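Complex shown without one protein chain; remaining protein chains in place.
Moving on to chain A:
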Amino acid sequence: MILTKAQYDEIAQCLVSVPPTRQSLRKLKQRFPSQSQATLLSIFSQEYQKHIKRTHAKHHTSEAIESYYQRYLNGVVKNGAAPVLLELANEVDYAPSLMARLILERFLQEHEETPPSKSVINSMLRDPSQIPDGVLANQVYQCIVNDCCYGPLVDCIKHAIGHEHEILLRDLLLEKNLSFLDEDQLRAKGYDKTPDFILQVPVVMLCPLAVEGHIIHWIESKASFGDECSHHAYLHDQFWSYWNRFGPGLVIYWYGFIQELDCNRERGILLKASFPTDIVTLCHSIA
């Protein structure tokens, strides 16, 4: 799903201060029926994360935390079964899972002698049954299952999606008989930067309108939508690093990308939303 910048902006525009709930997603899908759900979710998730990054700090002042905690306490005293924490999060425009973490931390500070370690908090978020307070456990759990952008479940889904697409890509490479080194093999050899796959023999990808093809030495699979922000971060942390070591390569954004970002083709970084079909391989025998 390759979008123009304008199309993307139109979608992003609809996402301003929308809470990350399944209801929001449903509405988004109705609004843009022609886009795939996965692409929409990916865009939503990235836009929301950008939003959270911008506003993160203001929720972490001690005054804010104190005020949230008091509101939580007041809320559950009135009705422990009501979605107090979730509503609080939506009201102050913060991710429910992150709000849950905030309150949990604050709660544990109050109830334990030693400040809770990060791993304890993480473990409790993964399994709220471990939270000593039953009401809080339910509140936290509710936040986590209702948050479609943050939280251990979402993290796991994202990880799984990434993994699945790597597998998908591996299968395609095998199917095409392209031999490669995968990330683990590269790491074992001591490479300092490891794309998902390095082709042992480079291939040329033909482009419909161009006379020349593009050489591909490596392929990176990205199970997300390539927006400006994430693409630039990836360029800086990964793609250029790969180019610096292995030459030109291909990035597959399985959920699409902004068309305008595919501007480094000549330089040696090629974007696609699927596995390329027109591939030329080196002939082994010159008969």
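Rule of thumb we're sticking to: contacts are C-beta pairs under 8 Å (C-beta built on N, C-alpha and C of every residue); 3 or more make two chains touch, one makes a residue touch a chain; residues count from 1.
Simple rule for what comes next: contacts and distances are computed from a predicted model.
For the omitted chain of this complex, the UniProt record lists the protein as "Codanin 1", which is one of "Epithelial sodium channel subunit beta", "Codanin 1", "Phospholipid-transporting ATPase" or "BHLH domain-containing protein".
Residue A:E164 is the one among A:E164, A:E260 or A:D278 that touches the chain not shown. Only one of A:K5, A:R71 or A:R245 touches the chain withheld from this view, namely A:R245. Within the set A:A6, A:C156, A:C207 or A:C229, the residue that contacts the chain not displayed is A:C156. Annotation for chain A: contacts to the undisplayed chain at residues 22-23, 81, 83, 86, 123, 126-130, 134, 137-138, 141-142, 145-146, 152-153, 156-161, 163-164, 167-168, 171, 189-193, 236, 240-241, 243-247, 267.
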